[in-house]
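Quick one: the structure is below, questions incoming.
Subset of chains shown; positions unchanged.
Chain IDs A and B follow the sequence of writing; residue 1 opens each chain.
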Amino acid sequence: MNPNESVIERAARGLTAIRERHPLVHNITNYVVMNTTANALLAVGASPVMAHAPEEVEEMVGLADALVLNIGTLSREWVEAMVVAGRAARRRNCPTVLDPVGAGATRYRTETAQRLMVEARPQVIRGNPSEILALAGGDGRTRGVDATAGVDAAREAAEGLARERRCVVAVTGAEDFVTDGVRACRIANGHPMMGRMTGSGCIASALTGAFLAVESDAWVAASATLIAFGICGERAAAECLRPGSFGVRLLDALDGVTPADLLADGRVRIA
Amino acid sequence: MNPNESVIERAARGLTAIRERHPLVHNITNYVVMNTTANALLAVGASPVMAHAPEEVEEMVGLADALVLNIGTLSREWVEAMVVAGRAARRRNCPTVLDPVGAGATRYRTETAQRLMVEARPQVIRGNPSEILALAGGDGRTRGVDATAGVDAAREAAEGLARERRCVVAVTGAEDFVTDGVRACRIANGHPMMGRMTGSGCIASALTGAFLAVESDAWVAASATLIAFGICGERAAAECLRPGSFGVRLLDALDGVTPADLLADGRVRIA
């Protein structure tokens, strides 16, 4: 990372690059958010594809600029597909994001997320505090797929996990925390309404794939995503505080947000 | 039920309780409505989780305050997961709702719904008249997943089913009918626009899970749900009579509706 350029400047540049290059983001994700995720990627300027058949995931990864693995509605066959896709992505240097939805809630989720960390070696893991605590071996106390722990409680776990797995860990909450084990920042963008629609975390993970496709520094890419997405959440909330309308406006904002908006409204501090 | 308190008063109290306790509602439901259902539960104040892997459904039921089984896009593996989850819910006294989507349309749906009645012993079965007739052994004449019979035609079937299965049967239509085999009421809330968006019945079943989590009298919980959801439908329709916008406003209404609204607008009569 060019030390003369801030994370926010890089976020603005990343957004421009997504809209110029339309990176193909291959998602193996959960049923609940497939539609919203695809629409969010399209809105921001990326090109989504969903594919999970073992017969084709390797070939699809070969076409993709980033891979996003999300265990929100996992099952045996889907996990196997994620493993195959994750390995193919490693071989091809296709950057990968892992969203460990619900890790800590059930043993199956925790173990699957841990297995995918090893098999797919994701560049970025994005989760809520409970999920990150669970992945780091702590007690996530996840309640269903919702976070109960605060971001601060997961700070050490995130840093340890980042160092151990040599990846970036993005913990999202009222304030987001992004670390690669050495560098760390806090992002104050976002709005509580984002927690009132299903899949806002999953959208953040998918968008991270889009930024990773155009930004080789994964810590910058993960931070850039949360700045941009957080600003979109603020804009949508400024227009409507009811969850149905908010979801519609959030997609509108992903389309309408400009690099200049990120420069104007990004709120990041090195932690 | 306290005889001095009306069903509408209990509905208002239930809505308050959902917003205070955010009950976790575990859904094993169909692909079509997963997103809408999760958003509806979040909007009303509950906490949704979707999980169907045999490896985790028991553990997830252990965390849940209610279980909702919906056979809208059933397949062998999913039905087995529903059976496992339903049995676990019985053992743990986790209240369960069954939505027999399309019972009567194909033998597989009718038989699966009947099997789930036995295995999961749901506290509430919510369906349209055709589905309830099919479950009761009659000729539902279901056309796809749409109702063709009226609520009145299913009244006797619903009462018989409720007595035989010792559960509450909620038949939804122009006017809803809710019975536990002894008590019965008719609810006149709702709007025809609800039939113009996919999954409004599935949302009703999911919301029933939320009310069941905070209201131990299942007949009250099922009635309360249909009062609250019907009022939301009326409010959304008052703002827009086109189906796309209606769906968005319906989520907004689930968030905005207050206990006082239920007291003011609930239309129930003991039948």
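Keep in mind that, in the parts below, contacts are C-beta pairs under 8 Å (C-beta built on N, C-alpha and C of every residue); 3 or more make two chains touch, one makes a residue touch a chain.
None of the values given here were measured: they were computed from a predicted structure.
Assuming 2 chains are placed, give the number of copies in the entire complex as this structure defines it.
3
We take it that only the chains that are shown with their structure count from here on.
Subunit A to subunit B: how many Å between their CA centres?
33
For subunit B, which residues are in contact with subunit A within the complex?
24, 26, 31, 34-35, 38-39, 42-43, 47-53, 55-56, 59-60, 63-64, 77, 247-252, 255-256
Write out the stretch or stretches of subunit A touching subunit B in their complex.
30-33, 35-36, 72-76, 102, 105-109, 143-146, 196-199, 240, 242-245, 247-248
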